[in-house]
Structure formats: C-alpha cells, structure tokens
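Each remark here refers to the structure printed beneath this line.
Excluded from the complex is one protein chain; the other protein chains are retained at their positions.
Going by the order they are written in, the chains are A, B and C; count residues from 1 in each one.
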Amino acid sequence: MNDRPRSEESTPAFPGIASRAAATDAEGRIPAANWDELIDSGYLRLFHPAEAGGSGADADAQFDAMEALARACSGTYWSATVSALLCGSLIATYGSLRDHEQLLRPLLSGERTACFGIVEPTAGSDASTYRTTVRPSGRPGGGYVIRGEKSRITNAPTADLSVTLARRDKGPGDNGPDWCLAFVNLRQPGVQRYETPHMGLRAMPWGGLVLSDAYVPEADVVPVPFQALSDGMTWGWLLVSIAAIATAEAALTASVRHAQARVSFGRALAHMEGVQAQLADSRAQLDAARVLARRALRERASGSPARQLIGMLKVYATELAVEITQRAVQIHGAFGVTQGHEVERHYRDAQMNVIGAFASNRLREQLAEGLGLGPAVYQPFDWLAPTGLRHHPVSLDGGTRAVQAVA
Amino acid sequence: MNDRPRSEESTPAFPGIASRAAATDAEGRIPAANWDELIDSGYLRLFHPAEAGGSGADADAQFDAMEALARACSGTYWSATVSALLCGSLIATYGSLRDHEQLLRPLLSGERTACFGIVEPTAGSDASTYRTTVRPSGRPGGGYVIRGEKSRITNAPTADLSVTLARRDKGPGDNGPDWCLAFVNLRQPGVQRYETPHMGLRAMPWGGLVLSDAYVPEADVVPVPFQALSDGMTWGWLLVSIAAIATAEAALTASVRHAQARVSFGRALAHMEGVQAQLADSRAQLDAARVLARRALRERASGSPARQLIGMLKVYATELAVEITQRAVQIHGAFGVTQGHEVERHYRDAQMNVIGAFASNRLREQLAEGLGLGPAVYQPFDWLAPTGLRHHPVSLDGGTRAVQAVA
Amino acid sequence: MVLAQPELRTDPEAATGLGAGPLERSRELAGRLAWPTTAERDRDRSWDPALFAELARAEPGPSLAGPLVPASLGGGGSTAAEGLALLEGLAEGSRDPGLALAVAVHAVLATVPLRAHGTPRQRERYLPRMASGEWFGALSLRQTHGGAVAPAVTARPAPAGQGGWLLTGRLDLVAGAPVAHHFLVVAAHQGGGRTTFLVDRATPGLLVTEGGPAAMHTCPWGHLLLDGAHVDDGSVLGTVEGAAAEVEPLLAVLDWVYCSAPWLGVMRALARDALEAARGRELFGRPLTHDQATRFALADLATQVELAEGLLRRTASRLDDGGALPLQDAAAARLFVADAADRVTRAAAGLTGPLAGTGDGLAERAHRDALFLSRTGGGAQVLRPVVAASMLGLG
Partner (left out) sequence: MVLAQPELRTDPEAATGLGAGPLERSRELAGRLAWPTTAERDRDRSWDPALFAELARAEPGPSLAGPLVPASLGGGGSTAAEGLALLEGLAEGSRDPGLALAVAVHAVLATVPLRAHGTPRQRERYLPRMASGEWFGALSLRQTHGGAVAPAVTARPAPAGQGGWLLTGRLDLVAGAPVAHHFLVVAAHQGGGRTTFLVDRATPGLLVTEGGPAAMHTCPWGHLLLDGAHVDDGSVLGTVEGAAAEVEPLLAVLDWVYCSAPWLGVMRALARDALEAARGRELFGRPLTHDQATRFALADLATQVELAEGLLRRTASRLDDGGALPLQDAAAARLFVADAADRVTRAAAGLTGPLAGTGDGLAERAHRDALFLSRTGGGAQVLRPVVAASMLGLG
C-alpha cells in the first residue's frame, strides 16, 4: 500500500546519515559526511527539472525520498530540504532560469545551501511588522542594498544564500509591488549571523541574519506582490509535514521494536492490550496523514497551490507526530527520556514541526478563511463586561453589588 | 480559594533558586547556593514531626511549600523532596526513630541527601525481576553486605545514603519476609555510581548504583513484606504529582504573561479567543488537579494510604502537565522551543513526571485493580488467529484462501 | 422490563466531611420514587406532577423543592454544599438527568434570586409556596448567562396611569414552563439596561406553549410568548436596570454550579454501570475485565468522576465559606464538569450502550443529555472567555 513506507530496496535509505543521527543531534551540527551522502544520493536534485540541473522525480518518488531522509535524520532533512526544495522552488518560481540558474544549480549540486529569510525578531508570521528593506545602492554600478534582521531562520548560521523577503523602498512613480524577494549572497561584508539554540532538530542550523546594507545585484531583487508569495510558502508547510510523518513513523517503529523486546511482569509489552491500542491508533492516524500527504504533494507538484489541503496536512501531521512521539516515550518508559535514545530525540524534534513554518493555530485561521468564513476579524476583548459576566463575586444572599467594588 | 497558588507572602518563594533555574538546568547540577537556600527556608523539615528533627507542618502548608519549590526549580525540588520527604518517610515508617534517628536528622538538616534505590536495569516497576540481595557479611562484627545494581534513581550520583529495596538471602529457619529495605551508606568502598543524562529535570542527579558487597550494619536492614512497602511508595507518586502541578502552573503563568505582551497581527494574543480557550481549559483542569492533590496530601498526611486517590492524581496531573506545557509552547511559538526559555524547560521537565515513579499505564492497571476488576491477567497475544481476523488478505472475488498461504 | 434496583454506594460525603445525609437520602428517595418510571417518562417525554409533589414533601431532611430557602420561609435551610448534594443524589437515584434539571431550575435557579434580591414582600409571597412545591418556578436557559446572547424580551414603561411595564418577546428553552406558576424573565430596556421581572403565568399577554429541545425529555419544556404583557412595579426583582449586576451573574453561577450537580450523580451511576458491563462481557474468549485497554478506560473514567466531584463540591462550598464566589471559579467548574460528563458518557456508552437494548437506557440518555449540558450555561464559548478574562485582566 503506497501510503505505507516503501520497502528499503526502492527508496534511498541514507544509511550513513541514519547511523550518525544520534551523534549529529548531540553535536548540534551536520557533519560533512552527511552532505557527501546527500549529494551522492541525488536527493538535492529530485525536486527540479533537468533544465535547472535537477532530476525531475515524480511526486511519489519525492515523497519516498523525503520521508526516508527525514527518518534517517530530521535535522539534516530540514536543512537540505529547505535549501533544495523550498529555496530552490522560490528561486525557480519567482526568479527566472535565465537570471538565476547560477543561484539554483549550486543548491541542487550541494555546493551551496540557502535559507529562506522571512521572520523578523518582532513577530512571527505577521508580515505587517517586518521592516527589512531593499533600496537602491546609490553606487555607480547600480544594484541594491538590504538592511534588516531576520530571526529563527533555518540554515541562517551556515547558508551561502538567503532568499529574503523584504520591503521595497519605492521611489516616486514606482507602482510596483511593495514587497520583493532578494537573493542575498551571505558571504559578504554587511552580513552578520547568530545561532539560536533550540530544543529539537539540534543539528539543523537555526538563527538570525543581521543585514547591514548588504549588496544585492539588480537582477536578484524580484518584486513580488505579497499575495503571490503565499503559494511559495506552502512548499515549506509540505516539507515540515513530511518531517512530522517521518518522525512519527520512526517513533512508531521504535515502539514496535521495544514492545517486542521488552519484558515486564513476565510478558513482552507486545502482549499487552494497552500497548496494542496505542500502536494501532498511531498506525491508523499515521496512515491517514500519509494518504493526505501524498495527495497534497501530488497536487502541489502538478502545479496546483493545494493551499487548503496542505494547510490541513500541516496542522494534523505535526500535532499527530507530537502525540505519537509522546506515546513512544510512554511505551519506552525511562529509556524514552534518556539522552541519546532515539525516542528522546524524536520527542524533541516533533514539537519543532508544530512551530516551524506557520504554527498550527495560524494555519487554522487560514483554513477557516478557506472554508468561506471570511478573514479573521480581531476585536478587543472588551465585550464581556456589558453582559454581567465579569467581576461579579456572587453570594446566595445578594452580596453582588456590595462585593463588586472590591473586584 | 485554596486550590489556587497562595499569595507570595504566605509561602516560601525560593527567589534565589528561581532566579538560577535556567542556569541550573543548563549546567545540569544543583548549585550549593540552592541547598543553602533550602536549608534556610526550613523546607526539608516540613514533613516530619519535631521529635524526628522536623517542623511538622500541616498538609496544606506542605503542599504550598512543595508547589512553590517545584515552581522555582523542578530539578531542585525533585532532589530535595525525594531525600527529605520520600526517603525520610521510608526511614520513619519502616525503620524506627530509636535506631535510625541518626540517619533521618541529617536529611532534614540538609547535611546529607538520600536516594530511593528501587528500580534495576532489567525492568521498570516489576519487582519480580529485581536481583539485588542482602546477605550476612560473615564478618566477625556481624552485619550484612548488599550486592546488585540499581538504575534510573534520583540522587544516585550524589546521595550519601540509599534506602534500598533488596531481597533477603534467607538462611534455614528464617521465616521473615523475602524483602527488606537496606539503609546503605554510599560513602564506602563497594559503591560505584554513574550518571544517566536525561531529557528534562536536568539539574536532578539521576543514574545508577552498583553495590558490590557494600556493608550494611545489622540495624539498617529492615525486613519488610513486599505489600507493606507499597504504601511508602505513594509518597513518591504524590511528590511527582505536585511537581507536575507546579510545572503546569508555571507554564500557564508564562503563557498568560506572553499572551498579554505579545502582539501579532495588531493584537495582543490575549485578545484572541483561540488563546483564551487554551488558557481557560488549562485553568479549569489545573484547578481540578489541585483540589484532588490537596485532598490526597491531606489524607496521606493523616495516615491514610489514599492509594487509589494518589494513583488517580499521578496519572491525571502528570499527563495534564504535558498537555499544558504543550499549549504553552504553542502559545509561545518559536520562543517556546528556544533553549534557555522557561517554557522549553517546562516542556522537557513535564514528560519526566509521567515516567517518574510508576508510569501512567502501570498505575492505571493498579487503579483498575482498586476498582474491583481483579489483578492484571496477562495472556499471550495468540487469540486472534482462531477468530479468522488475522492474516487474511480479502478479495471481493473470494481469493481469500489462495492468498492466505502467502500471508 | 426487569431491572435491578441501582446499587447504593457508601455516601462520599462521609469521606469529604460534608456531613452524612442529604446525598444519600435524596438518592434513596429518588431511587424509590422516580427511578422505576424514568425510562418510561423519557420515552413519553412526560412530567409526573405527583412524583414531584412526593419528592417535594418527603420527610425527613431538607426539601428537594426549596433546599436553599431559609427555614423561616418554609425551606430546607440547607447550605450551598448540601443543596449540591441533594441534586447529585436525586440524579444518581433516579438515573434521570432531565428530572434533576427540572428540580434544579425550580429549586435553585428560580428560587435563589428571590432569596438574594427579593423584597420582603416578594420573598414572603413566593418562597414558602415554592419550597413546598405548590408553586413551580421556571425560566429560560437562554437567560442564565447574562447578556451573552441578545435579549429576546424588551420592557417598555406602561402607558401613564397604568404604571408598571409592558414586556414583549419570545423565550424558548423554558425549563418547567408547562407546569410553572410564574417565570423569571430578564428584559432589556430601550437604553440597553436590563431588568429582572417576576411574571405570573396568569399575566394577560403571556402565552405559554409546550415544546423543547431534543434532549432532557423528562424535564417539562415550553416557550413563552410575551405580547405586551403587563407587569406592575412590584414584579421587578432587584433594581430596575440592575440585572447585569444582580440577578444575571447570580443566575450564571447557579446554572454553572447547580445544573452541573446532577451530573456528578449521573457519572457515578455510569461508572458503576460500565464496571458491571465489563464484568459481564467476554471477547476473544476472555473476560473483558482482562483486557488492559478496557481496564485503562475504566480507570480514567473513575478518575474523571473524582476530579469533577472534587472541583464542583469545592466550588459550591465556597458559597458557604466566604459567602461570595467569583464568577470565573463557577465557570471553570462547569467547563470541567461538562467535559468530564462528555468523556464519561462516551466511555460508559462504549461499554454498555447502544447495542444492548436492555437496562434502563441510561447510557444512551446520558450520551444525548451530556451534549445538552455542554451547550447550556452558554457553553464553552461563554465559559472560556469568563475564565480567561480573570486570568488576563481583560474582558
């Protein structure tokens, strides 16, 4: 059933990356050997057509490879997939092959990596608060400079290139969009970075970029209407969803193995109905998530935005993975909270996927809008007092008004 | 309402311990200043009467102090409370003040700490697999020696004393119990220890003891029927439950603060009904847990075993705390998974309480027994095949039998 | 239909120090008088006035019709905690959430606002007859959570000379309507302020019709149609335009606490039924009690009951201790109890209903009625903001 993981023969298994996963997590960085293996496997090329330097795999093959890599090492998966799939797609979609092939090809060959510079320190997914701005450099050769700070960005501490969301400093008569993507070379003066230590996905580089008038060639500033960008972002939701499915599958597999091996009170855990119930529920839920994920990836890969479907998937799969890794910790008992144990890592990793890209509740808002409920309407929380339901200590003998002053 | 945390005036707030909590977690050990503060606060004396060197606080005062300390630093709380409350109570209950006052007093004064050596490497809570044994030393001066390994024990890496569950090597004619508690001095040859790194409660010392014929004076080996021990263990369940409540309360308080401060899409999170719903559900559930906890502690402190009540509390409060810390991570977004942030610590700590002492599902088994369902009956999982519901790929055209051989 | 009498459990009050008594007595009474006809009354959606009269006059012990009415006015003079216990026992013994709701509305929700805010004249006129069960008081469950929903009834001053007020509007979900002597009605004035009125059934311009929700069939339900119904100044309960500070928050607390109370009894009955059902069934050739997943479900079910009991009783007892209960504590308790009732009814129905077609059908009725519980008192959409407001300092 192709909503189960494929057999090992047909899917790259990343054995080296898998064997190093615990150490990679403990050290908090991706070893060079992982990148070598990624390059050799052809993983980075899967998502793009031959003319861009890719191998143009079909959606199911992409899915299998993504899940296999994420199962081997979720931190490595995030880093590689943000670069090759998400940033690669943003460049291919909003840039042009003519102008930006030289940016895209090194991402697919693995010579370089990219990050998607979107979030800023002041707020999460609310773009209205973003301040990073691109303006003409004023230098003789033309071009632009970019200034601002991006934070909590995958690959920011190590990437060569940032696909950066920025405001455009529009001169008079410029009727273009307010926003642009700036493809910023991070190997230049005017770029500072920092790392942000994080609970899970420890191997994944994560942190901030401080851009102090870093230079951007004219061709690498692509004006984009903000709404048009949202389709590009769904690649991020999708890659995170598949990370979650892989982490859940890994935790479930470990749970089955532990249940078969572990004896308590004279019986292997596998013989206990309570354990069976946890395994079966996880299996059914994960199957459902995987069917939805394959469908979403197929639709997305065929060019449909599939926004609603991918949003549903992101919310469900990431929260489910937290639940399944929690069950795995419970089945493993003290082993599951011992550092260095696979399940302890999955538990920390799983929560990162809920937060990563758009967080669940932000996505739920968008899903509701997609259901025809209209955009979110915020109203100050001041509508309780007139109803008589605020600040009224109540007494059976009518002390209401007397006590009210105190409240 | 005394099922809410008391105001700061009436409860020791452990300000120094609280201020060091993040650093204590990051360093993975409890600083000496914490022990000084604990001693000065009188915390360690609360749980025992004056004749044993304690201050004999009532149950509500004990509860308030426990919650306050656990909110300040859960790792410090675990270590201190396992020593003074759990080990202290085991010594007081199964030993005698005459023989063991000299063991108990230093635990309450803070000069020494103790661990409860129960679990062994082979299995979790299944005592039938435990092999640690006490036998007569054969030395001229009499006394006993103890041999075996205890693992995943709070305070094992640092304690001075182990209250150790062991089998008795019974000579002919010895009709005493098969089990004993041995109060083992850990500052002697024949004791080795190791640390086990763990996901949460990092400041709490956790690890193993290898006892190689360590000496135990005759008076410090207390034969106890196994059943009688179970009442002593409920102190452990209770202390873990209160840790969970404190961690949940801390995470909830942080969530309220963050919701008030954090602006997204032009509104503080506090004005969003989705956030309000999470806060309100947490509040109601935590209130219910705290009412049950106070009742359980009152009953236990008054001498009732309150086994069923404490078991229910342990299951509910610890799983609830995981849920509430998860909601807190979600409300905090990326902040909640950044190392060094309070909520990231609470999230890791919360899961330890589910596993610590008896894990939830083991307790559910005991609760079921307490409901009159009889003891757990394990039966090999071999009862599906005869029903026709195993290994039958089914075809609408009757391929069942043909395919069956393949399955 | 042959059914065993509900098995009695030792009174939990004895353990919690509330003093033995009201719960056990009311449970015994309800088990004897009400339970034999519960399934039938539910099926026929019928109300038995004789049964209510018997419950109201039962001796000894606090009256079920007016436990919170002072003894000097003919009531039970019970504490708030005792009142809670009476409703718990009533529901546990009768295994009838609808009957218990009808009694809670009459005996607490319609009564306490008179005790708290009535003039001496109002108290003397209504409370003794309500406490005896002679006069049934009713109100709409749409009006027990303040002005969260737009007021359905308006008040305008009666023409000069006539005095008093003219009330116009419709109210549904009126618990007790078909049998009530009078109604508590909150009406909005043109300026937005709201006033509570005592409206006698005989008021001209008031039409009472039958009909109710798809749940709680044993509670008598109806609608009120007020078409310029004239009430005099003496029918104002509390202050004119004072409802938002007087009767409305009180009604909210009373609904959240006392309409939840029966569910403690219902949950206990369901927990007992579920245990019995598990003991009686076999699966895969083994007793269901050997199935670990079933054991876990029963353990969690018992835990929910214990938690809900503890929280709700603690909340009610605060009305005795300090005399004033913050609204948000009552809302938190209701939020918890409604959720627990949902969990417990589903878990119990998973073991006992709806396949059997035997027994008195409590599993199915409770599964249906728990949904009603969760939607009344404003539901989570009202309760959560009330709780959150106090946490956030907003609202």
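For the reader, a short list of remarks on this structure follows.
Going forward, a contact is a pair of C-beta atoms (placed from the backbone, for glycine too) under 8 Å apart; a residue touches a chain by one contact, two chains touch by 3 or more.
All of these numbers come straight from a predicted model, not from anything done at the bench.
Across the whole complex, the hidden chain's contacts among the shown chains comprise A, B, C.
Interface note for the absent chain: among A:Met66, A:Leu292 or A:Leu396, the touching residue is A:Leu292.
Take subunit A: the residues that touch the chain left off the picture are 1, 3, 256, 259-260, 270-271, 273, 275-277, 279-281, 283-285, 287-289, 291-292, 295, 309, 312, 315-316, 361, 363-365, 367-368, 371-374, 376-377, 379, 383-384, 387. The chain not shown here touches subunit C at positions 148-150, 172-173, 211-215, 282-285, 288, 291, 293-294, 342, 346, 349-350, 353-357, 361, 364, 367-368, 371-372, 374-376, 379-382, 384-385.
Summarising the interface, subunit B meets the missing chain with residues 272-277, 381-401, 403-404, 407.
Definition applied: only the chains that are shown with their structure count from here on.
Taking the mean Cα position of each chain as its centre, C sits at the greatest distance from subunit B. Nearest to the common centre of all protein CA atoms is the CA centroid of chain B. Per-chain Cα centroids separate subunit A from subunit B by 35 Å. Rounded to whole angstrom, the centroid-to-centroid distance between subunit B and subunit C, based on C-alpha atoms, equals 40 Å. Residues of subunit A in contact with at least two other chains: 272, 274-276, 381. Counting only residues that touch two or more partner chains, subunit C has 292, 295-296, 326, 385-386, 388, 392, 394.
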